[in-house]
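What you see is the complex with one protein chain gone and the rest in place.
Now for subunit A:
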């Protein structure tokens, strides 16, 4: 399955009458790792929900691979910041979920789920319930569950936002590592500038009036780009920038 391109064209996104962002234009190239940063309430999560098909734009269009997104699809997996694992299912049974939906027979999906968990370093935790796992482990299960569905695009909403610095760094390495074997377009939302520059091929800063900065990240990012991102995030949001 080839990575999927995503696109927002003059998109107005919001809930009910309340538009979070209006007339947003954004192109996500197939296979790239795009990091979206921006102050709270500028529509980062809303944009991801629209790409996931959980939210219809009230104006403009949101497309995947050139086709209008009309609803959720296993092609586009969403990894949530808060705990989206089903608490009554063990780690393995959570990872089995996309496989069961796809109709993979029981034994095959058990084996495959166990493989994915081993891939994210949780071979020993297959039988544990989410509440028996640490925050970092739960996010690894979520990542394994998303990847088990073999998505062509991975939408990640501050997936490591609630983790401590050390766990976070380990998760960032793991993510890049796993993506090397399972290529997908990634849209990754974060508040953290360093995380953005470390992970992204490209970084976009969303402001109240659409895209405030759109820059490719070089292999060895210099302080100039960091300064530009910080400037785009604006002094007012300084407290959110680590």
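Operating definition for what follows: a contact is a pair of C-beta atoms (placed from the backbone, for glycine too) under 8 Å apart; a residue touches a chain by one contact, two chains touch by 3 or more; residues count from 1.
The working rule: contacts and distances are computed from a predicted model.
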item: Options "CbbQ/NirQ/NorQ/GpvN family protein", "ABC transporter permease subunit", "Phenylalanine--tRNA ligase beta subunit" or "DNA-directed RNA polymerase sigma-70 factor": UniProt name of the undisplayed chain; value: "ABC transporter permease subunit"
item: Selected residue (touches chain absent from view) among A:109, A:145, A:168 or A:191; value: A:145
item: Residue among A:74, A:135 or A:218 touching the omitted chain; value: A:74
item: Residue among A:84, A:170 or A:215 that touches the chain left out of view; value: A:84
item: Residue among A:10, A:56, A:106 or A:131 that touches the chain left out of view; value: A:131
item: Residues belonging to subunit A that touch the chain removed from view; value: 52-54, 71-74, 76-78, 80, 82-89, 97-98, 101-102, 129-131, 145-146, 149
